[in-house]
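First comes the structure, then the notes that go with it.
Of the protein chains in this complex, all but one are displayed in their positions.
In this document, chain identifiers A, B, C, D and E correspond to the written order of the chains, with residue numbering beginning at 1 in each.
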Amino acid sequence: MRILVVNPNTTASMTEAIARTARQYASAGTEIVPLTPLFGADGIDCNFESLLSAVAVMDRVATYDQPYDAVVMAGFGEHGREGLQEITDVPVIDIAESSAHVALMLGRSYSVVTTLDRSVGSIEDRLLTAGLSARCASVRSTGMSTMELDRDPAAALEAIVGQARQAVETDRAEVVCLGCGGMAGLDDAITEAVGVPVVDPVAAGIRMAEAVVGLRLTTSKVRTYAAPEAKSVVGWPLSKYLAL
Amino acid sequence: MRILVVNPNTTASMTEAIARTARQYASAGTEIVPLTPLFGADGIDCNFESLLSAVAVMDRVATYDQPYDAVVMAGFGEHGREGLQEITDVPVIDIAESSAHVALMLGRSYSVVTTLDRSVGSIEDRLLTAGLSARCASVRSTGMSTMELDRDPAAALEAIVGQARQAVETDRAEVVCLGCGGMAGLDDAITEAVGVPVVDPVAAGIRMAEAVVGLRLTTSKVRTYAAPEAKSVVGWPLSKYLAL
Amino acid sequence: MRILVVNPNTTASMTEAIARTARQYASAGTEIVPLTPLFGADGIDCNFESLLSAVAVMDRVATYDQPYDAVVMAGFGEHGREGLQEITDVPVIDIAESSAHVALMLGRSYSVVTTLDRSVGSIEDRLLTAGLSARCASVRSTGMSTMELDRDPAAALEAIVGQARQAVETDRAEVVCLGCGGMAGLDDAITEAVGVPVVDPVAAGIRMAEAVVGLRLTTSKVRTYAAPEAKSVVGWPLSKYLAL
Amino acid sequence: MRILVVNPNTTASMTEAIARTARQYASAGTEIVPLTPLFGADGIDCNFESLLSAVAVMDRVATYDQPYDAVVMAGFGEHGREGLQEITDVPVIDIAESSAHVALMLGRSYSVVTTLDRSVGSIEDRLLTAGLSARCASVRSTGMSTMELDRDPAAALEAIVGQARQAVETDRAEVVCLGCGGMAGLDDAITEAVGVPVVDPVAAGIRMAEAVVGLRLTTSKVRTYAAPEAKSVVGWPLSKYLAL
Amino acid sequence: MRILVVNPNTTASMTEAIARTARQYASAGTEIVPLTPLFGADGIDCNFESLLSAVAVMDRVATYDQPYDAVVMAGFGEHGREGLQEITDVPVIDIAESSAHVALMLGRSYSVVTTLDRSVGSIEDRLLTAGLSARCASVRSTGMSTMELDRDPAAALEAIVGQARQAVETDRAEVVCLGCGGMAGLDDAITEAVGVPVVDPVAAGIRMAEAVVGLRLTTSKVRTYAAPEAKSVVGWPLSKYLAL
Partner (left out) sequence: MRILVVNPNTTASMTEAIARTARQYASAGTEIVPLTPLFGADGIDCNFESLLSAVAVMDRVATYDQPYDAVVMAGFGEHGREGLQEITDVPVIDIAESSAHVALMLGRSYSVVTTLDRSVGSIEDRLLTAGLSARCASVRSTGMSTMELDRDPAAALEAIVGQARQAVETDRAEVVCLGCGGMAGLDDAITEAVGVPVVDPVAAGIRMAEAVVGLRLTTSKVRTYAAPEAKSVVGWPLSKYLAL
């Protein structure tokens, strides 16, 4: 089984980190193919960057020319899953949704702990339109950007643990989802501190992709996610026309 | 007052039709500036095309170099309003949301009649995330694409009237919103046939933009729609790098 | 365009204050006609007074004998919009609903700051039945009545700013709606203190009325808001039978 | 125990019919005191008439000078319960809400069958604001007004049975509530025809009033339904000033 | 009228306490028949114990061989009401649901104060599936088990009052429901301390049962709660096969 794992931003080192987590949780026999978009922001923190990444991710997958069995979109709360489902025939798995699926199997309610305050709304919207928000106790933010998390892991851990604790005690979450690919590897420490299962989103995405592929099922093409009709699209795929 | 009215697709004749409706309903003293994106599909019928148009619309507004007081996004149910709100300081008005605002002031519930069946979900999601779906009785489709509507106006009118009648009689809608910019000019005939107010989305968008500008208010920048932070964005604005 | 602006209470000085705000935000060419009910309470703070005002407002409009193009009901969270829609053919605009419409165009969520704690429920119900509560972050009260607000503007401002700040920081509102006609003129100071757009309800009501009239649309008469059937109504209009 | 049962309309014969049903279901020792408002419509079919009746019912109870233990408001889907709760200290029971309470104890979901199509919205709103709509399968109308039901009982029965059957078979209701006081006495025939429990609203209201009084509980005065503050109310109680 | 009141746990002294409350609020002429299950836990604090009690309660009622008119299930938030409705023809009344019905007639919203934190979810689920959660402001816990409440009534009262006060002040509840049969007799003291109506669940259950029986209505058998079809059931009724 070959799974494309697409980083939404243009930072290659993050793509590698995502790939490491993906490989750590993949079953034997699953090949992880990490991809980085060819344009867009080096980190995704707002709707402008997220919409741009949605197109860049579609562009990257559309121009990938090897066979694959599933795509995992490794952005938490980003746009674009619906579009990618239309232009490929294999299952497309969003890691924020995957985290929610896993969390709902482990506890009565879950919270997400993400980076910046301004991203809370996008994550809530992703869960809402995916039909997964009824048992979401809260989406909380540490106020630290992904880059800040990277720079100061000890402070990051403390901030995430603080929000996770409030999620469990105040919001009554029973499971915590890490709301950013850059939080990989912190799950054990957070579980130890807070006492609840902690879901790593990339790991969840990989396991959900494997599950769906193993069921020999793929995206429904009956209506919303049918392939686009043939029509004139100026400049597509964008990377073919870009002089970067 | 100068209002940018942005067509989401790349068909110039549709931009002109949108501009005509916009000017018909604008107040004296309002200048309408129609814009067409520089890349993307010539008609928007799916998520892939819609996400691409979201970026193309942001690109078109970002590279527009004259002053303006508001932007009306003239796509019905498309992505991108949240991103455009971040990269401009003036009010950004979505015509699907505007139609719902107007409809809610006219009747107890409303329906949308749109083009293709596959677009129903996108429109429902736009209304859901805008907090406007509670009194949406239904989103119905004629099964005719925008281009088919253009080619055969008589058949279009009949199809829209048929769906509007079912919306009123079966779904209990009291107002009907036309769910496509290409349906402009049909509202009177539909009202006559069905007996309920019919909202033209471009007209609604223009009037809502004028209302908000007149209140001397603009997008809240306190959290979700704050300006993007300075960071490295490869290839932006895309039109500067595209060799079309 | 002639717009009736009806104060729900019987205090003439409040009618005048409402008229001043209305005229400040009205477009050139819009004539504001302020009306005061002939019976009822001098301030509306509970359901008993609100229901009485609903009938008094209907009575006042029903006995007004000049032409007009729209009615703005200048009570925040009061009963009666549905009834008035039945007995007049022009658009009837509620200022609480108008505030929500405007707020939803400016931010991802909004809060209302009103006067007494006991009014919170009525406002929530008005927004709920209008289909506008999904993105209402909270309805908060200062605990000061309208008359107290009038008597001590400095204390009023402080109390409103305090609640607005909590709405933004705790409830995550991105826009604040002033939930009382008597708060007119405070919006700029609150925006300055809290950093979010502040919606004046009377101003919002006037602009929404102008928008709807400009669309040449009016209340749907197909079902809920059809004119009452002819029947025997003892004592109507009440003001004709009252010996005050 | 003395229970006031207030007809919302001014037709004395309907007050008597309501009183008969009330007495039929009241416990031994319960005295039924039927009241008719002093002004308003002879039948309630729209919001204008309903709001007027809300005030007329409050006026009638406010001017009733004998002791009583509870008030049953015998209009189905009318306004005013919240106001009456403020101006009296005893429990105030709405028959539409009572029907829903009873229905929820008998089956997984319920439907209401009412008179005119235009009343459906008011009933839905009453159930929504009462927090009782989650298991309401539908509100259906026969299209016959109360007076038509009275004039042709056989046709009325047939129409109600037809709607009740659709409620059970199509909407999956397991209990049917008669949505009009004028449908009294039809419950057994409808149960026989459709095979589900049928709730008479006046009977339900009386039994709920007895239950609450027996618990020695009454309306919470802590916030929403506290007594109105003393203030100047022009023309109240209206019946004292009306020269009819 | 004979009402079975079934304690969900196997502690006979609790059955007696429940019977005392039931008799205190029952009408003259109502006979209370208390029943204790023959197997299961001596107190119900989790889903395992609750599901076991659901079967034990069904077993106890199924093997009760005298006539009766209604069953009151005296567990707060336990499983089993739906099953018992299938195997008996008389009304089956759950005390948690009864409390909510009564509370909704007394105030705009209500809270439940229960024992252990872990029971909050079960109570929320019971109210959710009963369609009664829309106006539930909160379910709060004292952190004290039923047995602890019994052992230290003064501490229990203090803990319940503390949670009830937060329910009223923070969650904006206007009525408080005692979420445990073991809290009987505390209602007056809590009302005095907090100033809102307090609903005793067993009392509410008895009055609701009397109300429904007086309406000559019983469980709908049209679909969900029809009698089980004849089939092979190994070991039923369990108490006949148990060698305890």
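The rule is short, and it goes like this: a residue touches a chain if its C-beta (ideal position, glycine included) is under 8 Å from a C-beta of that chain, and two chains touch if they have at least 3 such contacts.
The structure displayed is predicted, hence computed values, not measured ones.
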Selected residue (touches chain absent from view) among A:74, A:175, A:190 or A:238: A:175
Of E:1, E:87, E:157 or E:193, the one touching the omitted chain in the full complex: E:87
Residue numbers in subunit E that touch the chain omitted from display: 10, 38-43, 45-52, 54-55, 58, 79-80, 82-87, 117-118, 121-122, 125, 128-129, 223-226, 228-229, 231-236, 238, 241-244
Positions on subunit A contacted by the hidden chain, ascending: 25, 27, 91, 93, 97-98, 101-102, 104-109, 130-136, 168, 172, 174-175, 195-197, 199-200, 203-204, 207-208, 210-212, 214-215, 217-225
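Methods note: only the chains that are shown with their structure count from here on.
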Separation of subunit B from subunit E, taking each centre as the mean of its C-alpha atoms, in whole Å: 52
Where subunit C and subunit E are represented by their mean Cα positions, the distance between them in whole Å: 44
Two or more partner chains touched - positions in subunit C: 108, 121, 172, 223-225
